[in-house]
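Note that one protein chain of the assembly has been removed; the remaining protein chains are unaltered in position.
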Amino acid sequence: MTTDAVLAPFIIGLPLAGAVILLLFGKRMGRVAGVIGSATVGVAFILGVISFFSLLSRPEEERAVSRHLFEWITAGSFQAGVDLLVDQLSIVMVLVVTGVGALIHVYSIGYMHGDERYPRFFAYLNLFVAFMLVLVLADNLLLLYVGWEGVGLCSYLLIGFWFERRAAANAAKKAFIVNRIGDFSFLLGILLLAFTVGSLTIGGVNSAAAGELTAGTATVAALLLFGGATGKSAQIPLYVWLPDAMEGPTPVSALIHAATMVTAGVYMVVRFSPVFEASGGTALAVVAWVGAITALWAALMACAEYDIKRVLAYSTISQLGYMFLAAGVGAYSAGMFHLVTHAFFKALMFLGAGAVMHALAGEVDMRKMGGLRKAMPVVGLTFLAGVLAISGVAPFAGFFSKDSILASAWFEDQYALWGIAVFTTLLTAFYMARLFFRVFEGDLKVPEGAHPHDAPRSMAAALVPLAVLAVIGGVINLPRLVTLEHFLEPVVGESHVPTGLTPWVLGGIALLVGIAGILIARAFYTTTAGATRRQRLQRLAPWFVTAVRNKFFVDRIYGRGIVLPGKALASFSSSVLDTKVIDGVVNGVAWLIGRGAEEGRHVQTGYVRNYAVITLLGVVVLVGILFLRIGVA
Amino acid sequence: MSEWPFLDIVVFLPLAGTLLIGLIPRARVGALRIGALAVTVVTFLLSLGILMNFDTGTADFQLGTSVEWIPEWGISYITGVDGVSLWMVMLTTFLMPLSVLASWSVERRAKPYFIFLLTLETGLLGVFVSLDLFLFYVFWEASLVPMYLLIGIWGYRNRVYAAMKFFLFTLVGSLLMLVAILFLYFSFPGSPTFNYQELLGTPLSLGTQRLLFLGFFASFAVKVPLVPLHTWLPDAHTEAPTAGSVMLAAVLLKLGAYGLIRFAIPLFPDAARELVPLVMTLAIIGIVYGAAVAIVQRDMKRLIAYSSIAHLGFIVLGVFVGSIQGMSGGILQMLNHGLSTGALFMLFGALYERRHTRRIADYGGVARSAPVLAGVFLFVALSSLGLPGLNGFVGEFLVLLGTFFRYRWWVVPAAFGIILAAIYLLWAYKRVFHGPITNDANLRIPDLRPREMVMLAPILVLIAFIGVYPKPFLDRIEPSAQKVVDQLRDSSALPEAAVGDADAP
Amino acid sequence: MSIDVAVFGVMFVVVLGSSIAMLFARNAVHVALFLVVTQIGLAVAFLLEGAYFIAAIQIIVYAGAIMVLFLFVIMLLGVDRREALNEPLRGQRPLAVGLAALLAAEVLYVAYKGSDLITTGGGSQALQDLNADPGNVKALARVVFSRYLLPFEVTSILLVVAVVGVMVLARQMSAISPVSARSGSSVADKEEAA
Partner (left out) sequence: MTDVPPGYFLALAGLMFTIGVIGVLVRRNAIVLFMFIELMLNAVNLVFVTFARMKGNIDGQVLVFFVLVVAAAEVVVGLAIIMLIARRRASANVDDVRLLKW
């Protein structure tokens, strides 16, 4: 067996073991828990790197190894095993998950310091990493589903980590349930594929998609799977849980709600790209449009948000939209590329935001902050790297990945999508710069009683490497040099970036738009004149501002339109159907019998002579019957 | 070794154990508990003998005995297990010691309590192993009485109403079944017999089959329970003492599903086939309705009771879709539901002992004062809502898969039930365990005690084990499940919709 | 023939008349006396039908012992108590009379239609022979102590049980008033006489 196949179970097993140990014995460990938690993920990362090089050492066409561990569910002709698949795509995800995961673990040692449930936090984080690895390493749709729901569970646990806060508890529940709605669709997709393909292995599904699967089935299957992705990756219409999920501790937001879990949807779409392709355009178009609209939609909301974590959350939704847009136009490697770079810079920014909160006693409202760059230079600088990266400023990582998405859209002749994406780029640059200027630039402004200090060592230890990656992460896919694209080709198919002037022009446009966004934000948010300009702008379309500030009323619509009627229906069932109708019938029958007996017992007068008359009646009737039956003579 | 009549010993050991309990003076509650625990543990250990001697490869009945009882009327004592009843027997013997542990706080009239509990065990086990309709009916009714007394004497405030309702619902159903049994007995062409395996061949017209099927179905549908015959369940669950709820949910409800698999389908296959749409409709209504109603319950035990209705809907759905996946999944789900709902009742029972209220609104923030309890509860709740990797998922997935293979569209409302399950369980969990502590009484709730951990640990291990490696369970279920599926399916009329049929939806 | 018919006719009138008189007698003592008359009339009927022994004990036990017992109890409870004329139960009287009339019609119909049917075996002649040869009492005794021995013995047990039962009741009665002990024992005495 090859090194990578041997290592795969251990890559999952290490964090899992860490989680179990921490859950069972964490209480007695104290601070060691953090070290153990980080170490398991760190070692898993090293194993991932070893596997990566072991894959690289093999010829290109043999870079996919599957390993059957044991049979899982077998019934009749249906079989699903616990099989792991290590190939180019999964190893990239493994590296991102374990790499970013390890850094965030380290960061959490500092961030969660002093929390009473410190060991529990690392147990959950480890468990999350384990499930995420199951998700990406699964060679089988059903096992992938295990990881898929497993990360949802960990997300639930971690969002609700501070469950004493009502908001956190609600957000956790909301996240899980909204995800479940997506999973409902995902599960139906799995059932459909199990039925039509007969096997749930990735190879089986994808080769069936390339072969016998009809376009209709493929479309339905792809859309059902994508329904799951909209839940997990927070796309329209199921994105509503992600902003609320910011109630969780910041490392959680960084790891789960920015870098890894939310990208699972993108990974899944890329993984099953043949199914999406087989639908003959419909499914991909839906993916692309949902992605594009989500990107724009979330970006708009990010512009009006004052909670720094929520800005980042909307930004994540928006960036995930980009990734789906890429997948939708068939640029899978571009999507994966953006997934990787996004993991770097978004995790970085979340951690930076966490450092700010840590320094300001948990304050998240950016209106109460300002000029923090001088107080916390490391954080400020690294955050700036993230902002530039996401805004698509060359040569930061985001520029390359975003540019390749934009270019793909353009070359697929999806100009409308391209337009939306470019406009979103502008918005992205704007709101990120707005955030940066408000928090880090200008005069020092902190909430009362807070003593801003720079990030402690463990936190900085995570920030700096991530900042470096955000700066230079683009190199993994430098056009025509070392390319991720090329590496992924055997899995996702060739991508054809045309040569010539156009790509350069497109790249230039993206860059200019990004810079423009930053400049607009600068005009609005750094000077005192900016404030009046802002007000003047808002007066132009006050209804729009209201709509954006209220998140387009989506939460309220869902609440009033779905949750309330649903609850009313359930209440009706419970208090009317069940207790009145069904129990009414039951108790009614009982009442009727009781009542009848109550009335009927008055026949028992107690007068012997009365009874005797009845007896006589019986005798007369009986003799009469005898006459009728046998007659006389 | 296999010459030992393990099965019969296991069935009657608890009843014999009541004699032991009878010898212990009433006042020595501690000794009574230990005695009951010892009896149930020994029963469980002996039942492992059944498991070990069970031959995986066959769908026939095994390990049983057959003696004539009242030969004049063709009544015999015939027992035996197959893949379906094996797990039900194991579930019963497994949960019984845990129920005794859950009854540790019973002080009032402890002696009759434990005697009834043990009698209940014999009754339940007897139902699962009887292969003579008369014997089956005797056990069926015999299991009813101790449960009725457990609810009626040791229950909570409204216990008499609940016990009465439980008793009458089930009794009305089982009387219809008795009529059907007698009818079947008299229509058997050979020498009169109640022997199940001989009766299987009784030639009946479709009309007769339909009536007799409905007779059996009435009894089993009440026990399952299927909507709209379910309203006894929330009351019975709510008012029953913890161990009563556990046994009620974990085993008693399975009697219905088990009866459908063992009797209703094989005895009247044509009628069963014809009435599949009806039963499936009821099952699906049960899934969605039970879950929806569970959402708005204010009483935790009621909520769990309604969740049982939804889960049992899944089981019946799986049993009746007529595919091996559905049937295996349904049977496995019987086991799973027994474990997870049993554990939920134990956990909530533990919480009740601490706070003496069942109202969800009286709780809040309990995870802070009792973190282990909260964690275990969450684990079990996740199993109940079908989180992949835990046991509930395996069963639910197989049921859905089986349903999809035969009746594509029915799967949508059934799967919708999974969303609802997440809603009611997590919402309730949030209200009980999360959030700030608003009620000072919740401030100092003691965490799980060692006894409770011992009681729950085996269930938790099994929940995880079945979730990760259900193969040993499915292997033993499959031959018997296949047999019933074959009986339910008219192989000439419906082609095997096997996995791999590439026809598009 | 003629004398028999005449005796029957007189007996018929006396029995029926005194029975009806029982219905209308207000005083319990009168009722009892009418009953005695009826029973004596019946004894005549028994004689007519060749049941000599039965006729004898009818008079000795029934008209004698049992009726004395009745009178005894009536005396104990007070002789002059008369029943009220009104009927508190609505519809009781018409219903009773109506239903009784129906019953009578049915019975009379049977008597009219079926009296010949059961005349089997030897008929009156055979009975006459029995009365002649071993004699009525002997014939009766033979049957009682052979075919009906077991019922006969059971009857004796019944009598013992009745005696014991009455003694128990008498003890309860003595708890109510001391006078009653005497009446209890007298009942037992009468019983033995029977």
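Some notes on this structure:
We call the chains A, B and C, going by the order they appear; numbering starts again at 1 in every chain.
One rule holds in what follows: a residue touches a chain if its C-beta (ideal position, glycine included) is under 8 Å from a C-beta of that chain, and two chains touch if they have at least 3 such contacts.
All figures in this text were calculated on a predicted structure; none of them were measured in a lab.
The chain not displayed here makes contact, within the full complex, with A, C. Seen across the whole complex, the unshown chain contacts subunit C at 1, 4-5, 7-8, 12, 15-16, 19-20, 22-23, 28, 31-32, 35, 38-39, 42, 45-46, 48-51, 53-54, 57-58, 61-62, 65-66, 69-70, 73-74, 76-77, 81, 83-84, 87-89, 92-93, 95-97, 99-101, 103-104, 107-108, 110-112, 115-116, 118-128, 130-131, 136, 139-140, 143-144, 147-148, 151-152, 155, 158-159, 161-163, 165-166, 169-170, 172-173, 176-177, 180, 183-184, 187, 190-191, 194. Residues of subunit A in contact with the chain left out of this view: 601-602, 604-609, 612-613, 616.
Convention: only the chains that are shown with their structure count from here on.
Computed centre separation for the pair subunit B/subunit C is 69 angstrom, with centres defined by C-alpha atoms.
Spacing of subunit A relative to subunit C, judged by their CA centroids, is 102 angstrom. Contact residues on subunit B toward subunit A in their complex (touch as defined above): 165, 168-169, 228, 230-232, 234, 289, 292-293, 295-297, 323-325, 328-329, 365, 367-368, 371, 375, 382, 387-389, 393-394, 397-398, 400-402, 404-405, 408, 411-412, 415-416, 418-419, 422-423, 426-427, 429-430, 433-437, 468-471, 474-475, 478, 482, 498-505. Chain contact summary for the complex, subunit A toward subunit B: residues 23, 70-78, 117, 142, 145-146, 148-150, 153, 156, 160, 163-166, 168-170, 172-173, 176-177, 180-181, 183-184, 187-188, 191-192, 194-199, 208, 212-214, 216-217, 220, 566-567, 569-571, 573-575, 577-579, 582-583, 586, 590.
In the complex of the two chains, the subunit A residues touching subunit C come out as 605, 607, 609-610, 613, 616-617, 619-620, 623-624, 627, 632-633.
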